[in-house]
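With one protein chain held back, the other chains of the complex are shown just where they sit.
All chains are identified by letter, namely A and B, in their written order; residue positions are counted from 1 within each chain.
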Amino acid sequence: MRIEFRGVAVSAEGRWLLQGLDLALEERRIGVIGANGSGKTTLARLLNGLVLPSEGSVLLDGLDTREAARAVRRRVGMVFQFPEAQIIHPIVVEDVALGLQLRGLPLAEAMAAARALLEGLGLAALAERTSHSLSGGERQLAALAAVLITEPSLIVFDEPTTQLDLANRNRLRDRIAGLEAQALVVTHDLELLADFDRVLLLEGGRLAYDGPPGEAVGRYRAACG
Amino acid sequence: MSSTRDLVAVPLFAALIVALGLMPPIPLGFLPVPITLQTLGVMLAGAMLGPWRGAAAALLVVLLVMLGLPVLSGGRGGMGVLAGPTAGFLLGWIPGAFVVGLIARPILAGGNAQSLRSLLGLIVACVVGGIGVIYACGILWLGLAGGIGLGRAAVGSLAFLPGDLIKAAIAAFATRAVHRVYRLTPAS
Partner (left out) sequence: MLSLYSPGGTPLHRLPAGPKLAGLLALGILLFLTREPLALGAAALAALALLLSTRPTLQALARQLAVTLLLLAFLVAANAWLVSAEEARVVGLRLLTLIAAATAVTQTTRPSALVAAIQAAFAPFGPRGRRLAFGLGLGVALVLRFVPEVLYRIVEQRQALAARGLRVSPLRLVVPLTVRLLRSADEVGAALDARGWPPDLPEPKRGPRP
C-alpha cells in the first residue's frame, strides 16, 4: 500500500501535534519512533482516518482519508496500545468475528471464518475464552486476530508492546515479522524495529529523521541523552 | 468519531450500573439499612451522559433483566422481577435517568459548573430524577397493580428515602468532580 502525506499538519486545542509532514511510504515494514508527545500516535491515527489532518491530506493507495474514510478502514487495520478497550465482545471468537459482521456477513459465517483464522494463527485455545480472563499478551494477539480477519493491506500498530513483558514482546515481534500485510509500527521498543525497512523519527511534531533503523535509533538515543 | 464514543458510553455506564449492583451494600453508620449502590449508578448515568444516553443506559440494564441475566442487586433478574410488585421501581430507572440528565445538563453546560449553586442544582437533578421519578413509577405500579393504593405505597417506600437522598448527594458531588477533570460536554 502506498501511504502519502501531502503537506500534513494536525492541530488540536491551539497547539500543533504534527507539522510539515510530506512524504510517501511504500515499504513493507515501517517504524515510527520518538519521545512521548512527539506526535507518533497522531501519525498512526491519521492512517485510518481516526484523526483528520488540519492541513493537507493523507492518501492510502490514492484514497483520501477525509473523503473515503470507510474505504480506507476496509484496507487499514489498527492494533491499539490499550489492551482491554480494543476487545469489544466478551468472548474472543465472537470478537474476532465482529469485523466481518460489521461488513454485513451473517453471524454463522463470520464465526466460522473467525474460528478458522484463530486456528491458522495457532490461537485456537483462545477462541472460547472470555476476553476479561486473557493476559496482556493474549489480549494483543486476540486484538491482532480481530484485525486480521478482514484482511487489511496495512496494519498500524500503536505501541503494541508497551504493556507487555519480555516474553510476550518477543512473541509479538515474531508475529509482526511473519505478517503478510504491510505493517507500520509506532513504538518505544527499539529492538522491535531492528529488521525494519524504514524508520521515521519524530521530534516535537516534526520529522527529524527518515531512513534505515540503525541510523534512526542512533539519532533517537543521542537526542535522548 | 466522537459520536461513536458517545454511543459506546451507554453500554459502559450500563455495565457500571450492573457492577454497582453486584457490590455488597455499604453500611453507613447512621442509617439502619446499608445502602445498595445500584440507583447511584442510574443517577450517574443520567448526570454524566445526559438525558437520552442516560436513559438508554438504564434501558439497557432493564433489557438485560428481561433477558434473564442476574444483573440486579442480589443477583436477581428475569422476567419474574418485571412482573413482581417492585417492577415500577426498576422501570422507573429509565425516565428517572432521563430527568436527572434533563436538569443536570444546562447546569453542566453553564459557565459556573463548579459553584455552590450548581452543586445544589445537581443535587436537585438527582433527587427529582433519581428519587422523585423512580419512586413515582414504583409507587404507581405498587399502588395500582398492587391494590393498596398510592398513599400506602408511598408510605411503604419511605424507608428507602434516607439512603437514596445520600446517594443523590454522592452522585451530585461526583458529577461535579468528574466535570472538573473530564468535560462532560452538553452533547454527551
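Simple rule for what comes next: contacts are C-beta pairs under 8 Å (C-beta built on N, C-alpha and C of every residue); 3 or more make two chains touch, one makes a residue touch a chain.
The structure displayed is predicted, hence computed values, not measured ones.
**Student:** With the full complex in mind, choose from B:V81, B:V124 or B:A154 the residue touching the hidden chain.
**Tutor:** Going through B:V81, B:V124 or B:A154 one by one, B:V81 is the residue touching the chain not shown.
**Student:** With the full complex in mind, choose from A:E67, A:E84, A:D195 or A:E215 the residue touching the hidden chain.
**Tutor:** A:E84
**Student:** Identify the residues of chain A touching the omitted chain, counting contacts across the whole complex.
**Tutor:** Spelled out for chain A, the touching residues are 45, 48, 50, 70, 73-74, 77-78, 80, 82, 84-90, 94, 98-99, 101-104, 130-132, 146-147, 150.
**Student:** Which parts of chain B are in contact with the chain that was left out?
**Tutor:** Output for chain B: 1-2, 4-16, 18-20, 22-23, 26, 37, 40, 44, 48, 60-61, 63-64, 66-71, 74-86, 142, 145-149, 152, 156, 167, 170, 173-174, 177-178, 181-182, 184.
Quick note on the criterion: only the chains that are shown with their structure count from here on.
**Student:** Between chain A and chain B, tell me the centre distance in angstrom, where each centre is the average of that chain's C-alpha atoms.
**Tutor:** 39
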